[in-house]
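Heads up: the structure comes next, in structure tokens.
Note that one protein chain is taken out, while the other chains of the complex remain in position.
Here the chain labels run A, B and C in written order, and each chain numbers its own residues starting at 1.
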Amino acid sequence: MSSNGNTFGKSFCVTTFGESHGTALGCVIDGCPAGIKLTKEMIQKALDRRRPGASVTGEASASVTARKEADAVEILSGVFNDLTTGTPIALEVRNTSQHSGDYGNLDLTFRPGHADYTYDIKYNGCRDYRGGGRSSGRETLARVAAGAVAQEILKQKGISVTAYTIRAAGVSADKRDLSQIEENNLRAPDNEAAAEMNKKIEELRAAGDSAGGVIECLVTGCPVGLGEPVFEKLDAALAGAMLSIGAVKGFEIGDGFAAADSLGSQNNDSMHAENSKPCFDSNHAGGVLGGLSSGADIIFRVAVKPVPSIFKPQQTVCRTSDFDADGKAEYDSSELQIKGRHDVCLCPRIVPVVEAMTALVLADFILRDNNAR
Amino acid sequence: MSSNGNTFGKSFCVTTFGESHGTALGCVIDGCPAGIKLTKEMIQKALDRRRPGASVTGEASASVTARKEADAVEILSGVFNDLTTGTPIALEVRNTSQHSGDYGNLDLTFRPGHADYTYDIKYNGCRDYRGGGRSSGRETLARVAAGAVAQEILKQKGISVTAYTIRAAGVSADKRDLSQIEENNLRAPDNEAAAEMNKKIEELRAAGDSAGGVIECLVTGCPVGLGEPVFEKLDAALAGAMLSIGAVKGFEIGDGFAAADSLGSQNNDSMHAENSKPCFDSNHAGGVLGGLSSGADIIFRVAVKPVPSIFKPQQTVCRTSDFDADGKAEYDSSELQIKGRHDVCLCPRIVPVVEAMTALVLADFILRDNNAR
Amino acid sequence: MSSNGNTFGKSFCVTTFGESHGTALGCVIDGCPAGIKLTKEMIQKALDRRRPGASVTGEASASVTARKEADAVEILSGVFNDLTTGTPIALEVRNTSQHSGDYGNLDLTFRPGHADYTYDIKYNGCRDYRGGGRSSGRETLARVAAGAVAQEILKQKGISVTAYTIRAAGVSADKRDLSQIEENNLRAPDNEAAAEMNKKIEELRAAGDSAGGVIECLVTGCPVGLGEPVFEKLDAALAGAMLSIGAVKGFEIGDGFAAADSLGSQNNDSMHAENSKPCFDSNHAGGVLGGLSSGADIIFRVAVKPVPSIFKPQQTVCRTSDFDADGKAEYDSSELQIKGRHDVCLCPRIVPVVEAMTALVLADFILRDNNAR
Partner (left out) sequence: MSSNGNTFGKSFCVTTFGESHGTALGCVIDGCPAGIKLTKEMIQKALDRRRPGASVTGEASASVTARKEADAVEILSGVFNDLTTGTPIALEVRNTSQHSGDYGNLDLTFRPGHADYTYDIKYNGCRDYRGGGRSSGRETLARVAAGAVAQEILKQKGISVTAYTIRAAGVSADKRDLSQIEENNLRAPDNEAAAEMNKKIEELRAAGDSAGGVIECLVTGCPVGLGEPVFEKLDAALAGAMLSIGAVKGFEIGDGFAAADSLGSQNNDSMHAENSKPCFDSNHAGGVLGGLSSGADIIFRVAVKPVPSIFKPQQTVCRTSDFDADGKAEYDSSELQIKGRHDVCLCPRIVPVVEAMTALVLADFILRDNNAR
């Protein structure tokens, strides 16, 4: 059985590797142009922001897990004298803080809401079940590292990517004050709403339950014409990139699902010329027209499901036989009590992943079309 | 400037070509296994269902345009004695009913909500503006033709794909009676709701306006384990495929955006064993776990924006100079009055496209992983 | 069983389709930049040069078959007002002159030296055996059509590609007078040698036998730095492109196999500066260093095997059963007498194909690296 899907992008190509409790995680970036300044510190900074328990306020984070891990990145290749050389950039983070014991009974018993059951079948039972193995959220570490490199390409073009939590545990942000994002541990653009979210999250933590939320992402400075027509529209690439993040269950751009209830006369973004330059009068489209960036801000949202690792007892199945030649096996019902350390709400940790994946999409399209303006 | 994006799939690879008012549209399918029965009639049937004005009730369709075109498909290669040969299958539909005159003034004046403005910049003004050219909805004809071939692969695996309109012009279907889908011209699984939708749509037509809606897609019979981990998750591929359809602005799978407000204890689909086989107790996930099909029904929804071609006068810009060496040009404000024939609500025509793209995604993953069960 | 391999290139992507005796052959080019002048006549001219029996001297060609076919190309998409639009360019040639009767007994009896036996197994007996079907030399028609488009990209960069026969039927060209290439029907850069080759070929034709030869290709004006390191070196891409031509059995660049017997002190191309510009003192490398073009002329050779369709009786096998579930079948010995029309030496017809494939390789690398100088 062949298995792929670990490479992202066509010109800025990122291949990730690594399991939650294996020797190391990392990525190889093939296609980064030569001559870009890149240091270990630049990547480390992005990784630190993603880290479990990364405190954005200086206090302990309520929403996320307490696993303490240095996540120290090393650049193995592709950089010389702090400049990229156009050759593959290999980035590596060694795993140092595995508590494999926590997962000892999970080799044949499948956690609800996790990839355990489907991986077990796809790979004939050959999987590293510790901490979710390859399907662990820890895999996103490699994406964030690669995203940090992609961001350097975006910077040269004046493009900025900012994601933030706009809803968590049923509480919505009432404003979009981007200066507040890093001031609260939900990464919400609204400190008051964040405080309310945290309160709900603490209640859920006490109850052994978990919560989901919605993340919004804003891209400014994007030139007109990024994306490729038909199957690789910019919004199609963004949607695919977002749904490739483990806990994401939905994507919408611009007015999104609300556009379904709008009228054409409301939803069309009319234009006018100012000093002979074209301007949009509104941005219901979210910055993409016909699959190509329009020059307006790109704005989209993703739905994040509640953390599946909850501490309430759950009903599940365990596999009780090997797979036969046809790939069939036998199963029994089972009750499962998850242990260990787990987030209650993933939103603040997914925010940097959303930014990273967005940066990967944009950097790839930039390198595929130097003419975009 | 290089431009790609017209190929979909890695093992079952479909490359489409053609413009709305060019000589022909079509596709080449590379990777279809040998030995599958395939006739022109099988593909024509799918195309007829997609056709503008395709009457699903025997009456004139209220929601869609009146353009009458035979859309007769021809198989140019890859089939011998009604069996596929494993070589590229080229399918072609000649354009026969172009009314290019309707689009005469649109070469430099850009229709709001359309790809005109972004294509004009990306391609330095070299574009076939007639009927939207390559960005026309007519391009989906090639997808539906390819989807008809993919469906034959799915049939062999016992997989069925059914899409239907669940909301249009602000009216929702109250039930999911799939037997009613082809009984009304909205392709809704609820004849009464469809009648209500049609009424709203006729009002909008009279007002020169347009409407959007929501399409749901249900996949049954899918084996466990389809999809590839990390970047090519099944739901990521579906999301990308759906957003590649022109008018689609959102995608959600399973509970989707509602999952953001759910608790882990609610959203996790618990399991139990029945006769030693694993069963899910619910399907909040929508049939995908960790990016791989779980064996449960796959269910997702897409948001369709209102048709941008409305008959109310619209404010826009026209380009008044050639592009300079830096790709800059000058623009003037302009008022636009769209003429010709246009849909009021795209949902019923997009239903077959959603099915086709879903079939392309699934056929591709099946061929990439023969072991999936 | 999945089957691919019909697409060439990553930025300038060409997908070919069609069988020798099917409805049509052609290709779709995805990735051609917008704004390039392209007319049907430009492509037709290249196809006419490739055509069986194309007379380069005004006389009947001795070396090639007499099949008369107009091979009229049609542009289906991607060109508007004689300019490319950046969207897929579909090119099509209808088959009009099939003599399927000539191949009536070849469905289960396999011609030695042809792909019949291997295709029959790979595709479980589902193949269009008429005229070799997909494995026919006629498939190269689509390559030549695509090559004609690629040549327009090369022209803009000042790159020229010229191939010619330097050996056929055991006779070598003694000189490289490129002006004589189109003056003789072997496409040799030496009219006298060509006359000698023709004489040998006529003898072989009379004997019902066939001959091979060697084609050389010279690329001038190539900027420094084309190609990609490691697996996609320029010479690796050229080698792969050349061996993808049916009858080609060998490839060498620069001194090629002779370099194996050379010394480092002989084989290294030393350099010096002239007016502050770098110059090579020799070109043993054939214009490629480390897989990247060096700015020197690119020069390589391909070995062409003798035409396998000979008129002497041949020993072969025929399949006498269907394939079983394991893909096994039964075979009998058989004697085969090939009929119909066939080339005696393929070299002059492969010359345009070598040029086309070289143009496809170079155009693709140019679009993948705009910085090459």
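In the analysis below, contacts are C-beta pairs under 8 Å (C-beta built on N, C-alpha and C of every residue); 3 or more make two chains touch, one makes a residue touch a chain.
Small disclaimer: the values here were computed from a predicted structure and weren't measured.
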Residue touching the undisplayed chain, where the options are A:Gly86, A:Gly147 or A:Gly246: A:Gly86
Contact partner of the left-out chain, one of A:Ala34, A:Ala70 or A:Leu178: A:Ala34
Option from C:Ile43, C:Leu106, C:Ala148 or C:Ile310 whose C-beta touches the chain left out: C:Ile310
Touch with the omitted chain, as defined above, among C:Gly147, C:Gly246 or C:Pro348: C:Gly246
Contact with the hidden chain (one of C:His21, C:Arg51, C:Arg130 or C:Arg368): C:Arg368
Absent chain, residues of chain A that touch it: 1-7, 11-13, 15-19, 22-26, 28, 30-35, 74-78, 80, 83-90, 92, 122-124, 126-128, 133-134, 367-368
Residues belonging to chain C that touch the chain removed from view: 1-8, 10, 16, 110, 112-119, 121-122, 124, 134-135, 139, 167, 170, 204, 209-214, 224-225, 227-233, 235-244, 246, 249-273, 276-278, 281, 285-286, 289-294, 303-310, 312, 314-317, 320, 326-328, 330-333, 368-373
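We take it that only the chains that are shown with their structure count from here on.
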Relative to chain C, chain with the most remote C-alpha centre: A
Separation of chain B from chain C, taking each centre as the mean of its C-alpha atoms, in whole Å: 38
Geometric centre distance via CA averages, chain B-chain A, whole Å: 26
Mean-CA-position distance for chain C and chain A (Å): 46
Shared-contact residues (touching 2 or more other chains) in chain A: 10, 229, 368, 370
